[in-house]
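A single protein chain has been omitted; all remaining protein chains appear in their positions.
Going by the order they are written in, the chains are A and B; count residues from 1 in each one.
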Amino acid sequence: MSEPQAVTKQNPEEQDGSAPIDSAAEAKKLSNKELKELKKKEKAAKRSAKKTESGVTVEDQQTMAQAKRERKQQQREQQLKQRKEQQQKNSTKQTKKYIKKSTLFGHLETTEERRATLLSLTSAISASQVSRITAAGLMVPTITSEPVTPATIASSGGSASSENSAPTSELAKSLASMTLDSEEFSFVPGMTSITPHANEQLFASQQSVSSIRELLINKDLVHPSIILLTFQLANYKIVGSIPRCIAMLEAFQNVITDYQTPQGTTLSRNLTHYLSHQIDILKKGRPLSVTMGNAIRWLKQEISVIDPSMPDKKAKQILREKIAQFAREKIEFADRLIIEAGSQHVENGSTIVTYGSSKVLTDLLIHNAVELRKDFQVIVVDSRPLFEGRKMADQLRRHGVNVLYALITSLDAIFNMNVDYVFLGAHSILSNGFLYSRVGTAMLAMCAKRRNIPVLVCCESLKFSQRVQLDSVTLNELADPNDLATVRSDNCSLEHSQKDLLSQFIKERTEHKKLSNQENKPSGNSAPSRSSSSTPSSAPSSTNTTTDSNDKSILDGWRDIHSLNIVNILYDLTPPEYIKKIITEFGSLPPSSVPVILREYKSLA
Amino acid sequence: MSLPSSAHSSIVTINSSDINVTIEHFIARLKRHQIDGPYAMALETLQLLKRFISQARWSHVSELIEKIRQLANRLEKAQPTAFACGNVIRRILAVVRDEEEEELRSNSPQAASSSVAEPMISSMFNLLQKPEDNQQKQQQQQKQQKQRSTKTRTDFRQVAIQGIKDLIDEITNIDDGIQQIAIDLIHDHEILLTPTPESKTVLKFLLKTRERSNRRFTVLVTEGFPNNTAKAHEFAKKLAQHNIETIVIPDSAVFALMTRVGKVIIGTKAVFINGGSITSTSGVSAVCECAHEFKTPVFAVAGLYKFSPLYPFDVEKFVEFGGSQKVLPQMDPEHRLDTLNSITDYVPPENIDIYITNVGGFAPSFIYRIAWDNYKQVDVQLEM
């Protein structure tokens, strides 16, 4: 079976070798022997480079080297084969090995990366509660129930010594090495194969591996309500910087209730440390919002000033009350003040444009329509893929507000309609007066400014940030690009991403099944190398057919087109010159006064 | 003068009910937006006109002109935003009128001396022009009336049909002309943004640029949600398959990314004489405004047949709106929302830096001249 392959392999190898010779020959003619040696060196360099790239630590490189020495006899042919496979992959499939990263936003964490981290984490966490750790890895219940699993594990576990090229096995290897390193880690090979591309990329950087390792070490410290919240955040079940902040504060109240100060330390010292583990996990779900950051900073400050001699019970009681008070003061009361101040701009017969969805704006407009009985029109501008404005438009409509719903592409027509005010919500306002808000806000503000329509921002001072930033590219949050791959006009981000994962998981499972079937049949060395070559080649076809026929869209399988990318950012920056007024609980101020409030706020907190 | 000709035409229409059916059918399709894009529209109009002219009968060329004008007026009334129809018919009218003038000049050597000089003189001299002009005109008209009885020497049918053939030729070869000019507008590793993914001219232009100049560039494609998203995806896919670095972005991300964009390319549906244009995707206006704000150059690609001799007095009349289905697929029946779904967009001239056409590149302020080179002022208003 392997013989015809070997024969065919000879040719490309030679051809390939001849290409560098041609170029080299011009300068100097090299003897065959020299050439061979050169090639060997090249190969060795490549291998080692690959190893370090894939995040294999020094120790297991050594162990692998040992394993290699044992297999040295069958080296020649095997290496040729592998080399050819490598080349194949380099030329055609290399791209699939890496997560698509846009050139513009390469510095930002993609949702896939986040999801991969989260998955590996949760698999570890949930696994530790159910099954026991083995040296090679372990199984979550769902996988143990599958008859194939033992084989899978065997193959991936065994592959650590035999295969270099197959991406899945490489992964498994690195995972296995981690489990070997420290008994506390637990990884599920089947699980990690769900997002092999993502995980691979993830493990390519030593940094992320170590960060995961750290998280895993501390996994027992994580409070269940934090894990729940992390998932809700990651799946955009809780959105909006204020709701996210409130949810976090509530979770922290639970955490504090359940917290027990360990022996030999004090609450004021240890709780902060404990909380930072929770926050680390939270961060993995979605980057923290500015409100959350500010709240956390305040909370840590509060903890640190607690008298160490105070009994735990009382201290926890005080903290919980303080958190509740903080939420009330900074959000509830602040909103009330903002609504009061903002109401003066909602006039009878006026037309108001808003963008996306903002809690305080919805309250403001409803307050004016219901309690103050003003008659005005609201134009809710919305955008793909989140369609948050629909929620706001519905809420307003239910309270009898005259609402016009439009998309951001109709901006020109909207501003031809005698608009009086533009009201915007905020994710955050930066120290240099820039408004950091849902992507699209800046364009709306710009259009309004150019038509001399005043732009008002309603924003709690909790959203003020010390940060400065000049453009929207440098720091932003990436959402799932798959949300944009469909043409549907309903909000499908949730089901879509989950469906995507699920279908990919199913694909991976069937592949594993196939793989193990193959392994069961033939014995010998050719099997793993063949299966390894089949894995990457079948991967594209699997992604091609992931989403099934019910919404087949043009961009399905966009990942396979090398030069195609989808960028789905969540925020943009609105320059202060577009903003007339910021309405906060401290009153109305120009964007230039944000740092003033920040100083004040700091002294208050 | 129009009375007898219109009476005459009604006779003709009875005779050629066949062509009338075709026209009716065409108008019905126009009204239902069943003709995709100005390119197809222009070509189909020309084909229709060709049949119309070959079947029409007239005793004098002014009758022919009148008939063509009526046809154009009918089409324009049926679909005021189908600019391409009016444009191509007006251009054929201009061809016929030129020929008519030519013939008049050759017929009367006396008139020739004055009319040779006439085009040279600025219209500002109208004020001081000799009053004989009027008399001359009357004389000419008298002559024309005389000529009506006599057979005209020029075969205007031939002229018009040749004009149509030339125009069809021009329209089908437009992309080449544009590419040759525009190729040097893109430099290596530039990031381009196009908000009009439905434009085939833009697509071909980008592909050709990549092919010919071998410059690597990145194209950001906005989605044009909700009406053109599928086309945008198709567009992006095609570009990517031709090895052009392509990034699909939502319409809302334009401002965020504009700092990185080197040039904005737009396709157009119609270009007016003030240099403004209508695009077939909504949101382009805001994108161009954004580009203007960031001082990013915007260039529009347009075939000559998209130039319209109209002035956009009332922009709102030219911008089309669509139904709510695509904006808001599900609606609570008890709390219905008003929706707004603009299909096309008007880009004012100040937000466009240059037009690349098959006859050269022009600043928006010079578009009026290109238009007047191809149209006759008398044909701007088709209504009688």
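Note that contacts are C-beta pairs under 8 Å (C-beta built on N, C-alpha and C of every residue); 3 or more make two chains touch, one makes a residue touch a chain.
Note that contacts and distances are computed from a predicted model.
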Checklist line | Chain excluded from display, named as in UniProt, from "DNA-directed RNA polymerases I and III subunit RPAC2", "GH20078", "Large ribosomal subunit protein mL44" or "Translation initiation factor eIF2B subunit alpha" | finding: "Translation initiation factor eIF2B subunit alpha"
Margin query: Using the document's definition of touch, tell me which of A:309, A:344 or A:452 contacts the absent chain.
Written below: A:452
Item checked: Absent-chain contact - pick from B:38, B:86 or B:275 -> B:275
Checklist line | Touching residues (missing chain, whole complex) on chain A | finding: 450-452
Note to self: Tell me which stretches of chain B touch the chain missing from the display.
What the structure shows: 117, 120-128, 130-131, 273-275, 311, 313-314, 349, 363, 365-366, 368-369, 377
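Here is the rule we use: only the chains that are shown with their structure count from here on.
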Check: If you average the Cα atoms of chain A and of chain B to get two centres, how far apart are those centres in Å?
Finding: 47
Margin query: Considering only the defined contacts, which chain B positions touch chain A in the complex?
Written below: 218, 223-227, 229-230, 233-234, 236-237, 239-241, 243-257, 259-260, 281-283, 285-286, 289-290, 293, 315-316, 319, 321, 326-330, 332, 335-342, 345-346
Check: Which residues of chain A touch chain B in their complex?
Finding: 102-104, 379, 383-385, 390, 393-394, 397-398, 402-414, 416, 438-440, 442-443, 446-447, 450, 471-473, 476, 484-485, 487, 489-490, 553-555, 558, 561-569, 571-573
